[in-house]
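With one protein chain withheld, the remaining protein chains of the complex are depicted in position.
The block that comes next holds chain A.
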Amino acid sequence: MDETKESLQKRWTHLRKVLERPGPFSHPEFEPSPDILDFILSSCKLLIIGAGGLGCELLKDLAMMGFKHIHIIDMDVIDLSNLNRQFLFRHKDIGVSKAEVAAKYVNGRIQGCQVVPHYCTIQEKDEEFYRQFHVIVCGLDSIPARRWINGMVVSLLNYDDAGILDQSSIIPLVDGGTEGFKGNARVVLPGITACVECTLDLYPPQVTYPLCTIANTPRLPEHCIEYVKLVQWPKENPFGVALDGDDAQHLMWLHEKAVERASQFNIQGVTFRLVQGVVKNIIPAVASTNAVVAAVCATEVFKLATSCCTPLNNFMVFNDVDGIYTYTYEAERKENCIVCCNVPQMLSIEDPGKMKLSDIIEILCSDPKFQMKNPGLTTTINGSNKTLYIPTIEAIEKRTRENLNKTLQDLGLNDGQEIVVADITTPTSLIIKLTFKTVDIEMG
């Protein structure tokens, strides 16, 4: 079909009003014209990450806003518990790829729409894949995945020799998140506005219970469930396989044992629903919040792609527990952001003769600035590469495990040593520079 003709179809009447007429609040660079709708319909390419609660809504919203070339990526298959909000899926679709079912549904419903599904993890795609999109929009429930894609869009930035950012290398990232009746939406212009990593402290830490409480002084039903999960399951290994939170038999075993343990301590309130919630770390979710947050994100994508309005600057909080509340503000860039600021990361070491490699890993995992999951460390000593510790490859893990207990001095690491850190939270390695504190410097 002739695209120019298509943009004149009556079904686009609504969009044409805001794209072909000037408005007092439009972006300074906005020039109303039929070309904008043509661009959306024929050349603008979007990527949706996640085909879950937010992803289904995003796909519908963006396709209805005229975008035809949409890719959607998700590694998950459809589960019964998705059906209360992931409205592109039906009972018959359980067990099938979310991305594939969602794409097929929307392509069938919206004439001319060409959604391309990717049934895989985001890490399986390379720079070239991500570089093809005009805007990337995320509807994820995983923080590490968000950080990874954030790292990816930042790594796609080009700077010239003078350190000036090449504007054409910017791929805006729109990100949404929900929990129960609360949610947020944000726009990241990589290299210009605050990135996901700049505002890492906005994510609440996951609830964890100290092991000594779980083992010795349980008080809540949650403590009993955690004990069964962390201590009893590995010890008794009842089914001879790893614990699977989606396996009903596993859950029933955990439930039974947790009830037993709770009754030993006279603790009340262990229910099957609670067991499932604790074991799978379930976040409550409803259709309405997903609809709102996804639609806010889709509206921002539309603004970014068309300039018909200035985009959100840059963070919006939504909450409809008490009335309907929104709050919009400008999240600030962090001067020493480990992802989006071109500065090496310093790690000061008090005493290299006492500090062990495992202490460094501990810092990388627990420091709010890094919050890594399972970092691997390499470096260069006297011009040759040295693997300090790689946890993700079994053979290397075995070989390098002994380094964990060695001090930095023993490992031959010097003041100013650069350590290359790889982690699931970042697509590119992070370089950390060790700075040793010497005795004659006053401690600050």
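Throughout what follows, a residue touches a chain if its C-beta (ideal position, glycine included) is under 8 Å from a C-beta of that chain, and two chains touch if they have at least 3 such contacts; residues count from 1.
We adopt the following convention: contacts and distances are computed from a predicted model.
Asks: Of the options "NEDD8-activating enzyme E1 regulatory subunit", "DNA primase large subunit", "Superoxide dismutase" or "EKC/KEOPS complex subunit BUD32", which is the UniProt protein name for the chain that has been left out of view?
Replies: "NEDD8-activating enzyme E1 regulatory subunit"
Asks: Can you work out which residue in A:115, A:312 or A:337 touches the chain that's missing from view?
Replies: A:312
Asks: Can you say which of A:33, A:142, A:167 or A:217 touches the chain missing from this structure?
Replies: A:217
Asks: Among A:42, A:326 or A:387, choose the residue that contacts the chain missing from this document, as touch is defined above.
Replies: A:326
Asks: Considering the complete complex, identify which of A:150, A:193, A:290 or A:400 is in touch with the unshown chain.
Replies: For the chain that is not drawn, the touching residue is A:290.
Asks: Out of A:120, A:252, A:346 or A:381, which is the one that touches the chain we can't see?
Replies: Counting the whole complex, the residue in contact with the absent chain is A:252.
Asks: Residue-wise, where is chain A in contact with the chain that is not depicted?
Replies: 9-15, 17-18, 21-25, 57, 60-62, 64-65, 80-81, 83-85, 87, 90-91, 109-111, 180-181, 185, 217-220, 248, 251-252, 255-256, 259, 262-263, 265-268, 271-273, 276-277, 282-292, 294-296, 298-300, 302, 309-310, 312, 316, 320-326, 328
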